[in-house]
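For this depiction, one protein chain was excluded, whereas all remaining protein chains were kept in their positions.
On to chain A.
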Amino acid sequence: MTTTAPPPVLGTPLPARQRRSRGPRRRYRLVSPLALLVLWEAAARTGLLPADKVPAPSLVAATGWRLAADGSLWEHLVSSLSRAGIGLAIGGTLAVALAAAAALLRLGDDIVDPPVQMARMLPHLGLVPLLIIWVGIGEELKISLVALGSFFPLYFNTYAGIRDIDQRLVEAAKTCGLDQWQRLRHVVLPGALPSLFLGLRLAIGAAWLSLVVGEQVNAQTGIGFLMMEAREFAQTDVVVFGLLVYAALGLLSDTLIRIAERRTLAWRRGLQAT
């Protein structure tokens, strides 16, 4: 068959138009934060904002540069990161193991879930005084706080993720000859993974929050210590810079998890992929 007229191209103009409109919009969204930054800088320079209360953004940047250059930033960063990492590993492992036991076994559900449900109501940051008595004011306190903070979101999301798995899929796997362990691996684990990722993101958020509080108690290193020490010498620029580091750490970890999530859960985008 031959066509005399070229086929109408309906698909192409629309995405092009969308792309044209999306680029400037994204740039527009940068305008107000940048304007605020400029206003802040101007207010600080003209003395409208007292220098001992709010430092100029340029001063914060310079301070950050100085701390990075003399190496102290990295020392504190490594210290904070390792606390968060160890605490998250302990709290996360416990959370996933206990949630799996509670969600998969009736006995586990009866034994594990009630106390966890009760403990959930305790604000874990309110436990600081008790934790100081129990584990002291050293590294154990910081790590315990992070572990406690990250435990609950991961526990509840893992539990819900396993419970939400479609029983019909488990049955289908059974008729394919999969034994209990294979069903766990091929059906339960991948089925619970979206909830697990959500739990992990929330757990990491809770971990940073716990760290901020924990590092204000008798720390000798860490971003929190950096800020506490700076407060004593009224170095507001260091305090603000420490806050920014915390924010950047939170943002970075969340982005990494989301990238991992997007790669692992490619099947969820199946509909859009075609």
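One rule holds for everything that comes next: a contact is a pair of C-beta atoms (placed from the backbone, for glycine too) under 8 Å apart; a residue touches a chain by one contact, two chains touch by 3 or more; residues count from 1.
Basically, contacts and distances are computed from a predicted model.
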Chain not present in the shown complex, as UniProt names it (candidates "Glycosyltransferase family 4 protein", "Fe-S cluster assembly protein SufB", "Sulfonate transport system ATP-binding protein" or "Heterotetrameric sarcosine oxidase delta subunit"): "Sulfonate transport system ATP-binding protein"
Contact partner of the left-out chain, one of A:122, A:176, A:234 or A:251: A:176
For chain A, the residues touching the chain missing from this view: 168-169, 171-178, 182, 186-187, 190-191, 193, 265-268, 270-271, 273-274
